[in-house]
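Please find one structure pasted underneath; my questions will follow.
Complex shown without one protein chain; remaining protein chains in place.
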Amino acid sequence: MVENRASAVRLGRGFWSVTLLFAVLSVLAIVFWYWTPIGIVMPVVAAQPGIQIDDLFRFMAASGSALYIFVVGYIIYFAVAFRARKGEPYDSIGVQVHDNHKLEFWWTLIPTLFVVLLSILSVRIWYGIQIAQPANGLVVEGLGHQWYYTFRYPGINGEVTGEMHLPLGQPVVLNVTSSDVIHSFWVPDIRLKADMVPGLVNTIRFTPTRLGKYPIICTEFCGTRHGWMNATIPGANGQPNPGAQFVVIDTPANFQKWYHAWQIKNAHASNALPTASTGTVSLAGGDANAGKALFAQKCSACHAIGPFSQRIVGPGLKGVLHDPSHPNLVDGDPATPADVAKILQQGYKGDIGMMPNATANGLSNKDIANLVAYLKTLK
Amino acid sequence: MAVATLPHSGAHEEVDQLYKETRDLRLQGFLLFLISDCVLFSSFIFAYFYMRNSGQGWPPPGIHRLDVAFAAVNSVILFGSGATMHYALENWKHGNFNRYAMFMIATIVLGLGFLGGQAYEYTNLIVKEHVTWAGSGIFGASFFTLTGMHGFHVSVGVIYLFILLLQSVHGVYTKEKYFGLTAGTLYWHFVDVIWVALFSIFYLV
Partner (left out) sequence: MSTAAVSHGGGIADHIHPEPQGFIRRYVFSIDHKIIGIQYLITGFVFLVLAGLLAEVIRTQLLHANGGFVSADTYNEVYSVHGSAMVWLVIIPLITGGFGNVIMPLQIGARDVAFPWLNMLSFWIFPVAGLMLFSSFLMGAPVAGWTEYPPMSLQAGAGTSMWAAAIFLVGVSSTLTGINFVVTMFQMRAPGMTFTRMPLFCWAQLATAPLLMIATTALAAALAALFMERQFGVPFYDPTKGGSPIMWQHMFWFYSHPAVYIMILPAFGMISEIIPTFARKPIFGYKMIAFSSMAIALAGFMVWAHHMFTSGLAPYLQLPFMILTFTIAIPTGVKIFSWVATLWGGKIHFTTSMMFAVGFLALFTLGGITGIFLAAVPFDLHVHGTYFVVAHFHYVLVGGSLMGIFAGMYFYFPKMSGRLMSEKIGKWHFWLFFIGFNGTFLPQHWLGMLGMPRRVPTYDPQFTFWNQFSSISSYVMTFAILLFFINILVSLRNGKKAGPNPWGARTLEWQIPSPPHYYNFKHIPTVYGLPYDFSQPLPYKGLEEELTDTPVAVGAH
C-alpha cells in the first residue's frame, strides 16, 4: 500500500471552478425564489400577516436551495473526480486525512450563525402572528363539527352556516373550538391554521387584504368524511359537497349586507349554543369553593372579577347575581341562578361575543352547579 | 433453616472472575430496567400533574382530600421494610444466615402489611366515598392508576422476595455469590422511592 498524504492532493483548479459554478447556481436559485411569483407554490396571499410568512418561506427556500446546491454539488463533483479509475487496484487508497479543525470550525460556525439569523427572523414574524393584538378586531367564533363548520358573530343570533364572510381591511380575531373531535381550520390563502380542540379555545388573528372566496380546509383527521371538510372537493354526482365551506372576503359594504341578511334570517334563532348536556341543571349542592377553583381554570381567561364593563373577552362578572344596575343578563333573562346556569349550559352569543357552551368549556352539570354557587358569592 | 454460616463456593479463581463479570452485566441491566420503569411512573406522574393543573382544582369538586394520617402510617410500614431489607442483605454479606432470614421474613410481612393497608384504603374510598377508577373523573383515574401500578410492583416484590428466601434456604446463593439478593434489595428500594414520590404528590401537595 502506498502512503498517500494530504499534501499529495491539493484543492486544484477543478475544485475552485466547480465552487464558482455552485456559487453562480446558488445566486440563480436565490434570485429565483425572490423573483418568482409565489403563486407557483402557494395560493396568492389574501390576508396579513401572510406576506411575512411568504417572506420567511422565500428566505428559507433561497438559503435552503443555496445550501443544497453546495452539498449535492460537491457530492457529485467528488463522486466524479475521485472515482476509482478502471483497472485501479482495489488496495490503492485515498488521501489519508482524519480531520481538519479549521474546516470543522467553519462548518459548525456557519450553520450556527444561520440558525441564529433564522431564529431572529422567525421570532419576529411569530410575534406578529401569535402575540400582537389588533385594535378593534372583529371577534368571530368558529366551531368544528363532524363534518362541517359553524360560525358565530357578535350581533347575529344563532349560528351562521355555510360561507363565512369577513370585511376587507378589518382585523379579525377568530376563536376556534370543537363540539366533538379535533378538527382544524385552515385557509391556504390566509396561510394560518388552528386546531379546533374540544374543551380548548385557540385563536388566530389576521386582517383580510384581498377580495375573494377562499376554501376552508380541515387538516386534522376527524372521521369518515374528514376528506370532504374541504371546499375544494366536489360532491358526488355533480351535487354540491355539504362540507364545502368558504371564507368570503367582502367589501365592507357587501359584508354589512350579508351581515344584515343573517341578522334577519336568524332573528328568532336561539342564541343558545348547541350543547351535549340538555335538560335543566340541578343547582342543589353547588360548592362555591370548587366553583372558585374551576373558575380560575376555565373562565378567568375571558372574565375578570370586576364590574360588567371590565372586559377581557366577556364581561366582568362581579355581582352578576346581585348587581341592581344590571338586572338582566346579556341574553335578556333576569339575573337569576337558573338563568346563569342556562348560559353556562347552552352558551350565548350576543353583542359582546361568544360565551362557549358547556361542551366547549368541558363542564359537567355538577361543575355548573359549583360555578353558579361561586358566582353567587361575588357581591 | 438452622444453618448458622453460609456455604463457601468451592470454585476456583477463573469462575469467580466469570461470576464477577456476569454480576456486573446483570447489575447494569437491572439498573437500566429500573430506570425505564421509573420513566413509566414519571410519565403517569406527568399526566397526573397535567390533568391536575388543567382541571377543576384539586381535589376536584365533590371529592374529599385523601386521608394523610392513614397513608403516613402505611408509608412508615413500607419504609420500615426498606430498612429490614437493607439489614437482611448486610447480614447475608456477613454470613449470619439466621438473622438474614429473620429480616427477610420481616420485610415480606411488612410488604404484605403495606398491601393490606392499601387494600383497606381502596375499600374505604370506593365504598364510603364512591371514588372509583373509571367513575370519578381524572382524580380516580390518576390516583388508582398510579397507586395501583405501585401496588402491583409491591406485590411482585413480595413474591420475588419470597422466592429469594426459598432459594437461599436451598443454597442457591453463597457468601460471595448473591446477585439475586442484591437485585431484590435494589428492586425493593426502588419501590420505596417511587412511593416517596407518590405519597408526596397525592397526599402532601
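Odds and ends about this structure:
By written order: A and B. Residues from 1 in each chain.
Note that in this section a residue touches a chain if its C-beta (ideal position, glycine included) is under 8 Å from a C-beta of that chain, and two chains touch if they have at least 3 such contacts.
Because the structure is a prediction, the values reported are computed rather than measured.
Summary of contacts with the chain left out: across A:P134, A:P215, A:G306 or A:P337, the touching residue is A:P215. Checked against the hidden chain, the listed residues A:A23, A:L118, A:V248 or A:A288 yield one contact partner: A:L118.
Take subunit A: the residues that touch the chain left off the picture are 1-4, 6, 9, 40-43, 49, 52-53, 56-57, 60-61, 64, 67-68, 71-72, 74-75, 78-79, 82-84, 88, 90-100, 103-104, 107-108, 111-112, 114-115, 118-119, 122-123, 125-126, 129-131, 180-182, 184, 186, 188, 191-195, 197-200, 202, 204, 215, 217-228, 230, 232-234, 236, 276, 359, 362, 364.
In the full complex, subunit B touches the omitted chain through residues 14-15, 17-18, 20-22, 24-25, 28-29, 32-33, 35-37, 39-40, 42-44, 46-47, 50-51, 54-56, 60, 133-135, 137-138, 140-141, 144-145.
Here, only the chains that are shown with their structure count from here on.
The centroid of the Cα atoms in subunit A and the matching centroid in subunit B are 47 Å apart. Of all residues in subunit B, those touching subunit A in their complex are 54-58, 60-62.
Interface residues of subunit A, counted against subunit B in their complex, comprise 287, 289-294, 296-298, 366-367, 370.
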